[in-house]
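What you see is the complex with one protein chain gone and the rest in place.
In order of appearance the chains are A and B, and numbering begins at 1 in each one.
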Amino acid sequence: MRRPCLFPLALLMLLPWTVFAANLASPPGVTPDPRLAATATPRISGATRSCLTCHRTLTPGLVQDWESSRHAGIAPADAMQKSALEKRISATQLPEALSRHAVGCFECHGLNAEQHPDAFDHFGRKIHTVVSPNDCQVCHPAEVSQYRGSKKAHALGNLMDNPLYHTLVEASIGQRRFDNGALHAHPSTASTRHEACLGCHGTLVVASGTRTVTSNLGDAEIPQLEGWPNQGVGRRNPDGSLGACTSCHPRHAFSIEVARKPSTCGQCHLEPDVPAYNVYKESKHGNIYNSLEKNWDFTAVPWQVGKHFTAPTCATCHNSLITHGANTIIAERTHDFGARLWVRIFGLPYTHPQPTSGDTTSIRNKDGLPLPTTFSGEPATEFLLTPGQQNDRKRAMTEVCGACHSAGVIEGHFAKFDQTLKETDAMTLTATRLVLSTWEKGFEDKTNPFDETLEKMWVRQWLFYGNSIRYASAMTGAPDYAAFKNGWWELNENLSRMHDVFRMKGLLPTPAR
Amino acid sequence: MRRPCLFPLALLMLLPWTVFAANLASPPGVTPDPRLAATATPRISGATRSCLTCHRTLTPGLVQDWESSRHAGIAPADAMQKSALEKRISATQLPEALSRHAVGCFECHGLNAEQHPDAFDHFGRKIHTVVSPNDCQVCHPAEVSQYRGSKKAHALGNLMDNPLYHTLVEASIGQRRFDNGALHAHPSTASTRHEACLGCHGTLVVASGTRTVTSNLGDAEIPQLEGWPNQGVGRRNPDGSLGACTSCHPRHAFSIEVARKPSTCGQCHLEPDVPAYNVYKESKHGNIYNSLEKNWDFTAVPWQVGKHFTAPTCATCHNSLITHGANTIIAERTHDFGARLWVRIFGLPYTHPQPTSGDTTSIRNKDGLPLPTTFSGEPATEFLLTPGQQNDRKRAMTEVCGACHSAGVIEGHFAKFDQTLKETDAMTLTATRLVLSTWEKGFEDKTNPFDETLEKMWVRQWLFYGNSIRYASAMTGAPDYAAFKNGWWELNENLSRMHDVFRMKGLLPTPAR
Partner (left out) sequence: MRRPCLFPLALLMLLPWTVFAANLASPPGVTPDPRLAATATPRISGATRSCLTCHRTLTPGLVQDWESSRHAGIAPADAMQKSALEKRISATQLPEALSRHAVGCFECHGLNAEQHPDAFDHFGRKIHTVVSPNDCQVCHPAEVSQYRGSKKAHALGNLMDNPLYHTLVEASIGQRRFDNGALHAHPSTASTRHEACLGCHGTLVVASGTRTVTSNLGDAEIPQLEGWPNQGVGRRNPDGSLGACTSCHPRHAFSIEVARKPSTCGQCHLEPDVPAYNVYKESKHGNIYNSLEKNWDFTAVPWQVGKHFTAPTCATCHNSLITHGANTIIAERTHDFGARLWVRIFGLPYTHPQPTSGDTTSIRNKDGLPLPTTFSGEPATEFLLTPGQQNDRKRAMTEVCGACHSAGVIEGHFAKFDQTLKETDAMTLTATRLVLSTWEKGFEDKTNPFDETLEKMWVRQWLFYGNSIRYASAMTGAPDYAAFKNGWWELNENLSRMHDVFRMKGLLPTPAR
């Protein structure tokens, strides 16, 4: 008799094992990216292996973070084989030495050593602490190139090299002493600039020699760095490059999931001055994210609307590659985060078309001041997008809205938004005229436009309250940021108080300065 | 010899396949509701299929959202077969055409076309954009009927048809211009009303003809709608109905999970005026939710305490059907969100018994003003719940508390709450008397009680600070909202500042108006 043919059945039955085995392989608490399963784990270079020998013991959390990363899980050569839309690497060719190994410690910290004034000898190898966009662009040139042109890359210079903004910085974070009945201003310190404004805008990182540190593995030389640690978006690195990719892809997992989560953007874009994150959380988009995100896939590339997520995060609208199904592009990936923006709604008294260049230090308004509008709101047109350019960007954004919303909803939304920009600008003008009147009457000193109480109240009007209302409008629904929470209520109450100060100032003798 | 009997063994061994297959069937990032597995996916009607033909391409995110919904997954006729406590549909009979298909595009957007002034011809079918409670009630009559009687349904009229509140709205969000040393008030715009107050309270949506829009699939007529888009709870729809079910069950998944998550309520019930969500997050209930909710089941009906969740969300206490085990009812489902509330703690200077009607425009206090209390706090009793009615509601709420807390804890909690209401009312009275004194002395103009600085400070006392303290008390534990964060500290500091203004005003000449 024939014995039963067990082989095919057995093979079939064993299939669930692949699921079972995958579960076994996954250490508790760490979810390996399922997409990595298709390719073999790449070899680790000899240089990186020698780093790991000590650092597995010295900084175990750092090493395990890297081990969970895509950098550890796939060699660049394999990453380059993916289809155009699935690719996360934009280089088209790479040096052989880099392409066949995991992207490990030495692959990044040993790259372009000759361009790094912060490079130092570390047990026989030349490495640098501050891995920069110049290093990252070896594999990710498109992203670094886009970023380089953005306002983010220029965030340090745009703030500190603009004399007017610099005055605002000093009025905000400078020190004061009280003597003989008067307040005396003193300059801010590097440390406070770093922790406040430059925490987001980025520091100037300067290498100034080395020093010796001691651990239980012995002594080691490390570079002496000023302005470090810092992960501000406009950081000026020792190699001269601008930016810190780790702002959004934090060390050492460099996760796309983190970058796509709104709390990442929310580290800097938050109330009271840039309440994007706060407004998002209160909006319907944020509400759906908050309720359902645990079921979404934040690591898929391309990011498919409806399949991987059902409401947008910041990244969806502003920079991710978004598709319908696997192949139909709704929005191209960009690392110029302003590329889908046509109007600038924060940071300045009046809204205005986005500037044409990411570097805004050369802008001059009609009065010769380094501002994109005059004090009465007139735009410095030649430095700003034309109506046609604005329209192109608005259309790109509208494509993203259109993935879920019909034309009537989108048009109704933007009509309200346009009106809100006009009204908040008009309210800024009201406050500005009140301050100008105070200066004319000599109640306050206009030399420094940011240092007296009434002037600070004026800054509140646009920097806090106007901005909140604009963001609430832009993100279609955070009614409390339009109404009571830093919105219209505050705009009107603060104006009423400004008028009281204006009248009271008339009663006082000229201040002792 | 007998060959081994493999069949039963093989069958048994294949059982794990059901788990394996279930995993395969679930697309990444979307968790299908396991309860839907029992019934076959319903057929999609011909009309809806023709909608999907274009909209799968035009608005793919919207369509996929709907596909993940219960509306797409179960026909009403099957939904009606469930047991009384498991049922999510309250209709007892339905037109044959609706009952056997998925609840798709046309089933809602084509319903009751004759009652919809916003209905328009769309490629041969008459559809409307604004699906309203009147449409939803075909399947969900109990929920719509409960909602219709609630304060939420009347949120637009209760605010805008009350002359006093309307004055507060204009003082809050109206525009101001500065001329000749004085501030001049100008009315708010429809757009700003919509984005601020009416974002939550709801707009009046009016259909005013149609217009043509162009997409890559050609031209289409769409209705011209004023007050749209909007999802405020008291929206007045073109068909005359009140409310937007999508406020809490957002389009187009209409998820019960979203509605049960606190961030949904938190879109409108948040600081500074209604800090319910903020207080919740800071409370022990919110802390447990925040820590453990990822393991809870937010889609189960009925919602079983201890099994599906271990700390309440807003919905637990205020409106969900809550059971112990599968069958013992702790609280009945209600879509009148005030049905378990006996005292009103926000939005007005003094606390008072809940009004008897959801429409509060007819309330008049002893002084003839459209307020539920006088300026000194005396309640307009005939429009408010009797003590007996209050007690019934408190008992319903106490049943929910009692699922986890013993009588001593509950009684101790409510004793403190009662005391807090008295004290915050007394603090409101202190501020009110100070303002009345200012009016008497002629320092401020009482014609508009909300437009001068001192009056705005008075509004802060009850609308922001008093409310925060009451919510902190009501939710048993958000000590910082009782103390420093918009709580007692602010109540006392603001009072001290009000007193300073009161005294300073005496020094000033009568304002130029």
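FYI, a residue touches a chain if its C-beta (ideal position, glycine included) is under 8 Å from a C-beta of that chain, and two chains touch if they have at least 3 such contacts.
Just so we're clear, the structure is a prediction, and the values are computed from it rather than from any experiment.
Screening A:L52, A:A77, A:V206 or A:M504 for touch with the missing chain picks out A:M504. Of the listed positions A:E257, A:E378 or A:D445, the one in contact with the omitted chain in the full complex is A:E257.
Of the listed positions B:G104, B:G157, B:P250 or B:G286, the one in contact with the omitted chain in the full complex is B:G286.
Taking the whole complex into account, subunit B touches the unshown chain at residues 1, 3-4, 6, 9, 13, 15-16, 19, 281-284, 286-288, 290-292, 294-297, 300, 305-310, 324-325, 402-409, 411-413, 415-416, 419-420, 423, 426-427, 430-431, 433-434, 437, 469, 472-473, 476-480, 482-485, 487-489, 492-493, 495-497, 499-500, 502-504, 507. The missing chain lies against subunit A, touching residues 1, 3-4, 6, 10, 13-14, 16-17, 19-20, 23, 27-31, 57-65, 67-68, 129, 171-178, 181-183, 189, 191-192, 194-200, 213, 215, 222-223, 225, 228-229, 231-232, 250, 253, 255, 257-258, 261, 263-264, 266-268, 270-273, 294, 451-453, 456, 463-464, 501, 504, 507-508, 511.
Just so we're on the same page, only the chains that are shown with their structure count from here on.
Computed centre separation for the pair subunit A/subunit B is 33 angstrom, with centres defined by C-alpha atoms.
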